[in-house]
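Encoded as structure tokens, the structure appears first; notes follow it.
Here the complex is missing a single protein chain, while all its other protein chains stay put.
Right after this comes chain A.
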């Protein structure tokens, strides 16, 4: 059915455009503020275009801005987050894949109950595990380290990754696995030869979900890491709330964009999977 540009349609498009501006405004403000000089910021206004473009704030945010007592910029913390996120995402996704395979294709007596018990991990407010976790990390000697954070993210990511893969594998016809078993294929053969080759999309969904969650995490970071091992979200918060000296809004905004870039990048190149992960994780979780 062809739609003509009736007055109603014009209102519709105007409303959609207005909402688009509302969503884009903070991004525009962050970007434009980050390339303004401090004088320009003080003299002009929030949404005015920069009078001249300078990347000084960016280089300061990256390599010399002060987050609390240290003045090494976001650089080190950015790499902390990379070193934390990459192993956590990979490990939790791989374990989740195998778990999901078991609870969907190799169900045994009680496996449904066990799966439900596991799912509770998706719902708890993490505040209820912070105190014992802090103590345990201390006793293991990995408090305030990236390894400690990796451990925490893997542990509390497993419920979600298992759920993702389970929900994907249950949509695969049983006959496929049954036929393979009759042909003598065992547990691992079926997993590696039959299921993995068709699991590309769900790996994408799971990796993207986990990466976004872990990169953007603040609670675990602020509780279990301090000083040099902080992830970037914690460092950004410290930078913005450091009250010494002149408030450099352009540096704050540049640092915020740096902290947001990896997940924004993932969203831009793989938005389809991102949305699917959100809805899949949401509808069931």
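Here, a residue touches a chain if its C-beta (ideal position, glycine included) is under 8 Å from a C-beta of that chain, and two chains touch if they have at least 3 such contacts; residues count from 1.
FYI, contacts and distances are computed from a predicted model.
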Exercise. The chain dropped from view, which UniProt name applies: "Carbohydrate ABC transporter membrane protein 1 (CUT1 family)", "Cellobiose transport system permease protein", "Thiosulfate reductase cytochrome b subunit" or "Cell division protein FtsX"?
Worked result: "Carbohydrate ABC transporter membrane protein 1 (CUT1 family)"
Seminar exercise, completed: In the whole complex, of A:37, A:54, A:144 or A:237, the residue touching the missing chain would be A:237
Problem set entry | Selected from A:125, A:197 or A:245 as touching the chain missing from the view | A:125
Problem set entry | Those residues of chain A which, in the complete complex, touch the missing chain | 1, 3, 12-13, 15-16, 19-20, 22-27, 29-30, 33, 41-42, 45-47, 95, 98-99, 102-103, 106, 108, 111, 114, 117-118, 120-121, 123-135, 155-156, 158-159, 162, 181, 184, 186-188, 212, 215-219, 222-223, 233, 236-237, 240-241, 249, 252-253, 256-257, 259-260, 263-264, 266-267, 271, 274-275, 278-279, 282-283, 285
